[in-house]
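I have a structure here, written as structure tokens, and I will follow up with some questions on it.
The other protein chains are all here in position, but one chain of the complex has been omitted.
Let's look at subunit A:
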Amino acid sequence: MTVVDNGVNVQALLEAREALKGAPEAAQFTWRATSKWEKGVHSTATVQKFFGLGQEQTHKKESVFSADHPEVFAAEDNGITPIEYLLVGLASCLTAGVASVAQNRGIQVRSIESTVEGAHDIRGILGADSDVRNGFNDVKVTFNINADASKEEIEALVAQSQKRSAVYDALTNPTNVTVEVA
């Protein structure tokens, strides 16, 4: 039998799951981003530090993200729009999930590609119609997966990855958000 290797260390994840069952306090993570206004609707966000396993943690390197709006919004387009970052987060979270679940189920994956589309009626954010919401009306993800598995097994991978996805949950369920001025 060939060894399935999607590059996911499932053993470590399963061990972590067992260890954290008895240590819920170590499972409390805080993810952080800091943001700085540049000019107009352009800002720069950086991400490096987070908290977890009972202590401060840090990514290997700092990541910097520019957010702006496109020229059709009369902006300079120095980066993608903030709401597009949600699509980036959803796609990468579900993709990681598919690879991990496949590894756990002994399925070799060769490629995972997806397209994420968010339907957005911008009359909401423009205040043009108070019945229109600000956020997405619908989000659609289409996966194209090449793996040693039947169509049904692949559908099950995608379903299970949604079931365990942090970003999918954050988008489909309400979350308490507090915004204050320091």
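Criterion: a residue touches a chain if its C-beta (ideal position, glycine included) is under 8 Å from a C-beta of that chain, and two chains touch if they have at least 3 such contacts; residues count from 1.
Everything below uses one rule, namely that contacts and distances are computed from a predicted model.
Per its UniProt record, the hidden chain corresponds to "Putative flavoprotein involved in K+ transport" from the list "ABC transporter permease", "ATP-binding cassette domain-containing protein", "Allophanate hydrolase" or "Putative flavoprotein involved in K+ transport".
What subunit A contributes to its contact with the hidden chain is residues 137-138, 152, 155-156, 159-160, 162-163, 168-169, 171-174.
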